[in-house]
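Here the complex is missing one protein chain, while the rest keep their positions.
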């Protein structure tokens, strides 16, 4: 199935310049696009490149208003002018994919014959369960969700609607996912937290109970091989819309707000509070019981000490221990001068 | 099955204040506790909160001696006074769980029909093998151990008694686990170390043999998606009682002592010696052939250079390269002053 540029423009609320009947079946990058492909550009240079490239249609911003006169346009390219071309592009990509237009092979609805589904599990309508997946006792899978090959869904786990659980994900008992949660391959959700009590007499560590839960909100995406521990006695919580990259660690009892962004290999120690809209660069590390207040931005590899409170919407911190960026840059410059004198 | 507070007090060697007949079936946090729950407190404030909360019984330290007079106590709360309430709480939690009192669903003894167990594997008494687990040629699983769904136990692997191998763990051939080892989901044990020889003529790397073994001692716990490589020609060793968090990397030929604690995302390069009782904060990194002597404490994100020796029981090091904490704090303070002058 293929859409016309007219359909695309209506879907994103854009204005067509050129032939609105041009068919579009896929999104692509400007460099790789061919016939039937839609691309997006964010400035005049990008527009020039796209006009010279192979794409059939181009999503562009208001800067492209004067494009009508271009020769290439007369030769069959169509431009759709929208307020935010990147966002429009993302939405069209998802829409083409939903509509079955894209190349991605659809997941077959139904339960693969080799999957091991406990008799007491409740499976919603229109779900797809891949080969050799395991679904435990009393687990609940919501309508339209997909459980990939070899994933292991523990006893009593609740998976909401339209979730995508990629192959080999493991979800421990005591975990619940809301709707439209995406979990990439190899992620482990609800594992035991890292908590021990040392016996002063023997010097040995004994396991502190790790019996809590993990609750994940709507529209969360979790990267490949990321691990999120359940609470020790209470809950670990990941708020709606938060996006977590690959190989991230989130410790027990962490309470994370909405629309938080954690880049790859970030580590959040136990009992931290990460408020709405926090952004962390790759490999940032947060000590236990720290509080990162709403909107704080932590640079890559920065470190926050245990129990520390970081504050300031849109304020960027960097370094270990993390300092306001301007301050830290001054310190780095001073150190560089000192090294030269050295 | 439910225990009385009297039973609990006997088990932990504590003294009951209040009604010893009160039944307890679960541990909980002070905030979430309800009837039948046991909580623990470590100071007067905690005790006040617990007395006002929903728990039926409270483990407290000697500081709670004067609690008899409290109104709430007369209204049905019971306090058990012990030397170390957190430790007692951990032990009661494990004891209730073992006794089948807790909520955790028990693992069914036996081999799931979908598991693939080699005919030559030797399975101990009372073991549980989950759905779609794979147990290789000549592997040995000790009495009372659990192999989770989808775990892959390589040829000749030895798993001791009462081990817990969570779903999707992979154990390569050449690995042996002693007793009561817990391995969380997705961990990989005994993978090839990272060793190559560069051919000076072609500039290409050729694989150095990675044919050694991995030996893991009693009571070790290994976190989700952690990786521990086997030795190149000899053994990688993890000593008794060591606790390793999620996403940790331990390289080939590392020899780790007893009761070592590694927080999440720590990385230990090949051939390091990590002596008894070492503690490392999250994301610490150790260069190859370094030696971290007994009892050293490395702060989060700190880094130790290859071949370096770190020494001092209870001495805290921080930064990269890791320096004694006091020294490093002075340097940070001096840098901050310098930056202000800027």
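Here the chain labels run A and B in written order, and each chain numbers its own residues starting at 1.
Just so we're on the same page, a contact is a pair of C-beta atoms (placed from the backbone, for glycine too) under 8 Å apart; a residue touches a chain by one contact, two chains touch by 3 or more.
Note that the structure is predicted; figures quoted are calculated from it, not measured.
Participant: Based on the whole complex, identify which of A:18, A:186, A:231 or A:251 touches the chain you can't see.
Facilitator: A:186
Participant: Decide which residue listed in A:49, A:93, A:155 or A:316 touches the omitted chain of the complex.
Facilitator: The one listed residue touching the chain not shown is A:93.
Participant: Just one of A:19, A:137, A:206 or A:221 touches the chain that is missing; which is it?
Facilitator: Of these options, the touching residue for the absent chain is A:221.
Participant: Looking at B:67, B:121, B:134 or B:147, which makes contact with the chain not pictured?
Facilitator: Per the contact definition at the top, the residue touching the missing chain is B:134.
Participant: What does the interface between subunit A and the hidden chain look like in terms of residue numbers?
Facilitator: Residues 27-29, 31-32, 84, 86-87, 89-91, 93-94, 97, 102-105, 112, 114, 130-132, 148-150, 166-168, 182, 184-186, 219, 221, 223-225, 241, 243, 245-247, 259, 261, 263-265, 277, 281-283, 300-301, 319, 332, 335-336, 338-342 of subunit A touch the chain absent from view.
Participant: So that we can see where the missing chain sits, which residues of subunit B does it touch?
Facilitator: Subunit B touches the missing chain through residues 116, 132, 134, 137, 150, 152, 154-156, 168, 170, 172-173, 186, 188, 191-192, 194, 196-200, 203-209, 211, 225, 227, 229, 232-234, 247, 249, 251, 265, 267, 269, 283, 285, 287, 301, 303, 320-321, 323, 327-328, 330-331, 333-335, 338.
Convention: only the chains that are shown with their structure count from here on.
Participant: Roughly how far is subunit A from subunit B, centre to centre by C-alpha average, rounded to an integer in Å?
Facilitator: Roughly 29 Å separates the two chain centres.
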